[in-house]
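Heads up, one of the protein chains got dropped from this complex, but the rest are sitting where they should.
Presenting chain A:
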């Protein structure tokens, strides 16, 4: 069984046949909708949240088709999907080390920074000032440019320390997964060698391309865990994590929602938070919706009159689901935001 198949089956399994075929897709691509955040929190699927971009999961529908065809998944007429194969075939996913919600694809940025750093330092012997950066991302280029000005990637001492740190770290990782150091190193580019794509690595390692990607991401998360646990052990590698905020373990929110929540706890109003963070009011409202779904004891009374809230809630429970538009027509005195908040409390 492919690892991605195991992963999808595992997610469906955890959701107990109560979700439809796209639910794992939304979790894996980090959709920040109320439903998905709820699923992640309720079923404890934080480690799988936002592991991939939509482009990376372009073949998702095909994978689902395959699983249905093989009879490992069953989809009923209403679209609910149930797992139909022995859980032991995919339970190994439980022990894997991905941590999507913690890193939210920061490992991509980190690896890009490291790649560019290594590419840069490989030109230190020659007088070449310009080269074609292997990383097209401007922010990463800016980061390395600044880093280089401050620490100098041309300094032999720094280079040899970086090499040592990386070798030590990868050697340790080799114990966990022998493929990871190979994948890591082969994806690097320097003056002489160009990095390989996952497809090319798959060819060489005789693995499925997506499995290679899964191993790669997992290894990066473990690597980052180590760097945050022992920053003094790997000072240079650690310095490339600058700008990344690790989340506190107590609240499972997306990074940006957590920042809003921090400010909220410091008694800033919605308006003030929007101004302070220079974001749109609607964006901050989205954060509040996420917060309301996630934490216990959300202070609804700060946003809606309590009696009104109870009244509307009762009515909503009785009349069943309505579209947001219909609800707005029905409860004209409430704003869209207030209606969405009330929905989170149901």
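One rule holds for everything that comes next: a contact is a pair of C-beta atoms (placed from the backbone, for glycine too) under 8 Å apart; a residue touches a chain by one contact, two chains touch by 3 or more; residues count from 1.
Just so we're on the same page, contacts and distances are computed from a predicted model.
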- Query: For the chain that is missing from this picture, which UniProt protein name fits: "Chromate transporter", "ATP-dependent DNA helicase RecQ", "ATP synthase gamma chain" or "Peroxiredoxin"?
  - Reply: "ATP-dependent DNA helicase RecQ"
- Pick out which of A:167, A:242 or A:271 touches the chain that's been left out of the picture. A:167
- Missing-chain contact among A:16, A:35, A:53 or A:302 belongs to A:53
- From the listed residues A:92, A:142, A:282 or A:302, report the one that touches the chain absent from this view. A:142
- Where chain A meets the left-out chain, the residues are 53, 55-56, 58, 112, 118, 121-122, 129-132, 134-139, 142, 159-160, 162-163, 166-167, 170, 181-182, 184-186, 188-190, 192-200, 203
